[in-house]
Each structure stands twice: as structure tokens, then as C-alpha cells.
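All protein chains but one are shown in place.
Each chain carries a letter (A, B and C) given by its place in the written order, and its residues are counted from 1.
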Amino acid sequence: MTIFGWGVFKGMMVTLKNFLTSYFRKPDEGGIFTVQYPEEREKELENFRNFPFLVYDGTPEKIRCVACGICERECPPKCIHIEMELDGTGKPARKPAVFDIDYSLCMNCGMCEEVCPFDSVFMDHAFEVTSETGSEGLVRHKEALLKSNEYFQKIRPALASTIDQKRKAAEEKKKATVQATPPPAAGAQAQGPQ
Amino acid sequence: MNISVEEVKKEIETHLPNVKLRLVRDSILIENPEDLPQVALFLKESPRFLLDYLSSVTGADYLTFLESVYHLYSMAQKRGPVTLRVRVTKNNAKVPSLVPVYRSAELQEREAYDTFGIIYEGHPDPRRLFMWEEFQGYPLRKDYAQEDTEVLEIADIAWLETRGIEVPVEMKEKAKTLHAAGQRAVAQKPEKPRP
Amino acid sequence: MNIPLVSPAIRGIEFNADMIFVTAKAWILSLLGHFLPDWVVVLASITISGVVILCLGPVIMMYLTLLERKLIGRIQNRYGPNRVGKWGLLQPIADGIKMFTKEDIVPAKADKVVHLLAPIVIVVPALMLFLVVPFGERMTAVNLNIGILYFIAVSSITILPIFMGSWASRNKYSLLGGMRTAAQMISYEIPMTLAVVPAIMMSQSLSTNTIVMSQEGPYDMHWFIFTPWGIVGFIIFFLCATAECNRPPFDLPEAESELVAGFHTEYSGMKFALFYMAEYMNAFTLCGIATTLFLGGWQGLFFPSWLWFFGKTFVLICVMIWFRGTFPRFRVDHLMGFAWKFLLPLTLVNILLTALWQFTSNLAAWLWSILILAVSLWVLVKLNRTFIPEKRHYPLES
Partner (left out) sequence: MTNIVEIKNTDLAQTLEINFGPQHPSTHGVFRMTVQLEGEKICGLRPIFGYLHRNHEQIAENLPYAAIMPYTDRLDYVNALSNNFGYALTIEKLAGIEVPERAEYIRVIMAELARVVNHIAVIGFMLNDLGAFFTPLLYAFRERERILNLFEEITGSRLMNNYFRVGGVKRDLTGENLAGIQKIVSRFPAFLEEFEALLTKNEILCMRCQNIGVLSAKTATNAGITGPVLRASGVNYDIRKVDGYSVYNRFDFKIPLGEKGDVYDRFYVRILEIRESLKILDQALSTIPPGEIMNKKSLPMLKMPRNFKPPVGEAYGRVESPKGELGFYVVSDGTPQPWRYHVRAPSLINLTVLEEMCLGQKIADAIIILGSIDIVLGETDR
């Protein structure tokens, strides 16, 4: 038979041990595990996903997105709105004129990132998103969503470098085919965005 | 471990000759909903199957008729599932309740009633589960149209007025006409999904 | 003309750290005595003690909350408050400001007068208890010769305002909390009072000062707790004190997970703060009385007497906080059973033991008192089978 009160005593010893170890142990070994947020931050993990952003190469004009609208269609809470930019002749310019994401609706699922065939939409790491005007202030327009490839390289190096390699390979392949048989549309398209 | 449906059907037919059964998509359709408790009780008690555990009860809307689907398992023999289903028309959606046989049907039948409007006769507490009692319509039926949140109901207007908030006259009139007709305000489907 | 700053009557007192507060008061009084008539000096003497106590109470309460939050934080491997000021030392002041600026909400159907009175009434006995606590040598505010009786009488008033508050709120949670309080506090008064009896018997006095004085001895370590009846009495007294000031594991009246906030569900702002204040001041005075009765009060070596007293009291308070950080809550019937079926018989045995101890106090006495205690404990545990955990067996099947 155990002594009456022994369980209570053992419990108190556990809390006492934790009280004492909190003063000298490291966070990983039973010490204080609080991260004091604004001053200290946890290590940013590469795969962490928050809200989507758009990638551009070099300058903001060279946007990867071609306004195909796949992400708009597949977004589960329907928080993306895209409008195609039209060039002077009224033909689609394969570039978004409007690209809005409503951050108040977005549920950070990463679907847009997965379905995008042009490696244009990716999930950001910036999680400190606030607005003073409620949900209207959380609609992000194209200008705010555009971020450079360098930024992408910085936050998710592994993914960005594989995608860069992939794009490079595709470009070289395309160049090779273009050099072999230059279709007439290729030249027009190259001039299009200017 | 699976139970072959044909085997179950044969067994039921030999023991309960009055019950008409049909195989639909690996499941047993009971032609007459009134036979359901009888079949369920037989399956529960029969030593061969011992289907003592009703896992899931749910409804489904197939436009012309409503369906109530039951998934039975055996905890004692660790076998299953056997799927039972009954079909009722939308106008006369009445299915006998399985609560006397399986208590696990209690909340699930309430849910199916709430969302599909299938009335489970003999249920001890036939209330809506998720929606409030005054709610009209059955949200999971395919013909359900969403409520127009822009249109106020009479009760809402009264509530607003007691608090000194003025309500436009058109809104009041609309509420009155709708109330007189005993209808709900139904929303037009938005033409384009919101940005 | 040379006015002597210290009157000749006071000069006799040795000016040392032990007497620093006593000397300070005497100095002020003597200074006043030079200019003002005698009755003013007497009034001033009362006022000084009163003001000190009135300030001490809230300050102790404020820093007890900080201490509690810090200690529990450390127990739970957190920092506790550390944002306002160094180590969060200004946190209580920030809390106070917050409490003052909060809206004071009174339920529409509440009994407004009683609802207002309850938090005021609860603070008064909590402050009154400070009168008889001997903070140090010659540092008892009022040296009543029935100090302990006064303490028991005043501390039991606390039930009334709690019930007032709970009743006036017209809230079912509050009402349940109030009912629990009444039942719990009345039950725990009895073993607590009986646990005090041995100390009174041994010191043959009801005065808190005399009780401390009777614990004098070689090396100042002749405390009552170093006797078998003392340790049992102390443990019972301490448990009852924990229950009296509604602290975990006996915090049923405010049981957060069951009754939202118990009797103070409908209180907000400063009224709520007053309830809180009373609770912490009660915790302090009860620990102070426990120190006085069993831990030798201000007795101790080297350090000034008041430091010894505060040190011992704070150790006891830390144990209370430690309880809070460790234990789940009792249930109502277990709580009552624990008081009536376990603590009460044990106190009676303890009183008997003390009576025997007065005749013989040597090594043999130690042995037979431990024997009596062990037997009675064993019998009590056997009689209270519900307190004993069942042994369970959990088969692992494939």
C-alpha cells in the first residue's frame, strides 16, 4: 500500500523541479520555452506558408503571371480576382491588369501555388498583416503583391533555386526551338509588352 | 474484412420473406421504408453478422427522391460495412427512426432531418440539430436557395425599432409582403464570384 | 535653544535594525510631544499604526499578485509578467490603473445596494485582521489579550460579504459559488479553530504576542512546529487556512472551470479588485497567524525580528502558490468529507496529544506521540476509503 498523500507529494516535486530548472536549463531541455515575440523570433522555416504573393524577374514589369486565371478558378474560398490586360489592339497582353487577393478571405491553403503553371504565385513568409480599416484594408492589389525573385530566393532558397533551374532549362529549350524554326508570332510577342 | 452484400441479402430474404430488397451500388436498397427497423433489428441480432454498430446515418438528395443511407459494422466480429438505404419522395419524406435499435442514430437522424428534411418517425427528440427551430428550408437539398441577407424579416425590423434605429419604408413593406405570403427572401445567385 | 530630538524616555531603547520601525514611530511621537498636547500624541500613535496597516494591506496584496504570477509562471516554464518595469515590478500598478479605468457593470436586476456593499464589507475584516498580527518584536498594532479569539471571530465574517455579493448579483453561477463558500468556510472554521487550541494550551495565553514569546528558547529555535503536535497542528491549520481564503485546491467558490468566476462573476473594475484584495490580504494574514502560532513568529537568529516574520510568512505564501500550481480542485462533497471526516478527528487527537505532552516531553514522548498519530492516521485513512485511489489494470490487447 502506498502512503496516503504520496501522489500529491510526487506531483509537488515535479512542479518544484520544473520551477528550479526554469532558471538554468536551456529552452530545449526543460527550461523556459517562451519566445518573447517582438524582440525574439523563431527561426523562419522554409516551408512555412502564409499569404500568396506574385514573383517578378528583375523589374516589376517583367511579371511571370500571364493572367491565365487558373488560380482564380481553383482558389477554394475564391479570394483572387484577376483581369487580363489588353494591349492597344484589344488583344490580351498575357499580363494581369488587376490582380487582387483578399487577405481576409484567404485561408493559406497553398492551392494557388500548387496549380500555377507559370511558377508565378508563391506563399509568403510575412505574417504580420494588419489593416486599420477592417476587411477592406486587407485586399491587396497587384503593386503590393509583386515581390522580386531575389526576395523569393531569400525566403525559400531551396524551392526558388529549383524553380529557377527549371525555368532556365525551359527557356533554353524554347530558345533552341525558336532558333530552329522561328514562328512569326514569337517576334510580335517579344515586342508586345513594350 | 468485408461482408458480401449478396450474402446479407440472401440471409434477410430467407428470414424476412415479406421484405423486398434490391442491390444498388454494393448496398441493399429496402424498397419499402417501413421495413427498415425490422431489417436493422434482424441484422443486429442475427448471430451470423452481428451488425451491432451503426456507424453513419445520412441523407442524400437525388432530385427526384431523397435517400437515407446507413452504414452498419460489426464490432463483435470486426467486420463490415453493410450499407442499407431507403428512398422516399420529397413530398412524403418519412422514414421510421432507427433510434430504438441503434442509439447512435439519435443525433445523426436529427442532422439528416435538419439538412434534408427527412422526417424520422418515432425519433424521441425530433428537433433540428444545427439550425434554429425557426429556420425554413433544408440547406443540403439541391433546390435550396440561399437566403437574401439584405432583406429584413419582421422580427428584425421590430428589434431594430425598439432600439431607435430607423428602417426604410421599402424594407418594411417588402418584409410585410413576404410575411403575408409566408415566403422567405431568396437571394439571387451572384453573377460573378466576388473579387 | 537646543531641543533634544529624542525624548529621554525613548533613549533607553537600543537603536538597532531590529527596532528600526519601533524607534521611528517613537521618534515621531516624541517630536509631536514637544509641540502638541498629550491626547493628540495618543491619537497620532493610533493614526500612525492605522495608516501603516492601511498602506501595508494593499501593497502586500499588489505584490502578492505579482509574486504569484511570477512563481506560477516559473513552475509552468514561463517568464510571468516581465514587461512593465524591471522584472515586471510595476505590473501591479498597471493592473491597478486598469482596474480603476474599467467600466463598473452592475446587472440590471441586481440588488444594487448589497451589490455595492459586498466588496466593501469584505475588505474591512481583512484589514482588521492585521491588527493582531505581530509583525516583529513590539510591532503588534494592538496587543489584545484575546488576540487569537479576535482573529477567529473576525476572519469568519468573510463568509457574509461573499454571500452578499453572490446573492445580490442575481446570477446562478454566483449563487452556486456563494452557497459553496458558506458551506466550505463554516466547515473549515471548525478544524482551524481546533488546530489553534494546542498552541494556546502550550502558551497558556490568547494573546498573539505571548504565544510568540512562549516559543523563545535556546538559539531562538524553540518553535512549536518542532514538536509532534505542533507539526500536525500546523499542517491542519495551514490546509484550513488555504481553504478559508479560497485558494486552490480548495477554490470551489470561484471554480473557474465550473462556475465561470463563482461569486464574483458579476463584478468588474474596482469592485472586483476589492474582492481580489481581500483574498490576498486574507492569505497574508492567515499565513502570518500560522507563523505566529507554530513557526515562532518573529523568533530567529541574527536577522531583525520583522525580517524573520516576513520571511516565514512569505515562505508559507509561496507554498500556497505552489499548491495552486500543482493541484486539481476538490469536489464539493470530497471537500466537506475532508474537513469533517479527516481533519476534525485529527485535530481532536492532536489536542489530546498536546495535553499528554504537557506532562512529559522527552524522547519517549516523541515516540509515543508519533505512535498515536500513526495509529490514528491509519484508522482515519481506513475509514475514509473514498480518498484512496483504486488500483487499475489496463490490458494491452492486439
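The rule we apply is simple: a contact is a pair of C-beta atoms (placed from the backbone, for glycine too) under 8 Å apart; a residue touches a chain by one contact, two chains touch by 3 or more.
Since the structure is predicted, the reported quantities are computational estimates derived from the model, not experimental observations.
Considering the complete complex, the chain that is not shown touches A, B, C.
Counting over the whole complex, subunit B has residues 1, 25, 52-56, 58, 60-61, 69, 71, 75, 78, 81, 83, 99-100, 102-108, 111, 115, 124-125, 128-132, 139-140 touching the chain that is not drawn.
By the touch definition given at the top, subunit C reaches the unshown chain through residues 72, 75-78, 172-173, 176, 248-249, 251, 255-260, 324-334, 386-390, 392-398.
Panel shows subunit A; residues 2, 4-8, 10-11, 13-15, 18, 33, 42, 45-49, 70, 73-74, 76, 107-111, 114-115, 117, 123 of it touch the chain omitted from the view.
FYI, only the chains that are shown with their structure count from here on.
Averaged C-alpha coordinates give centres for subunit A and subunit B that are 41 Å from one another. Chain centres here are Cα averages; for subunit B and subunit C they lie 61 Å apart.
Subunit A and subunit C, compared by their mean Cα positions, are separated by 57 Å. Residues of subunit A in contact with two or more other chains: none. In the complex of the two chains, the subunit C residues touching subunit A come out as 71, 74-79, 322-323, 325-327, 377, 381, 387-389. Listed in rising order, the residues of subunit A touching subunit C in the complex are 4, 7-8, 11-12, 14-16, 18-19, 21-23, 30-34, 36.
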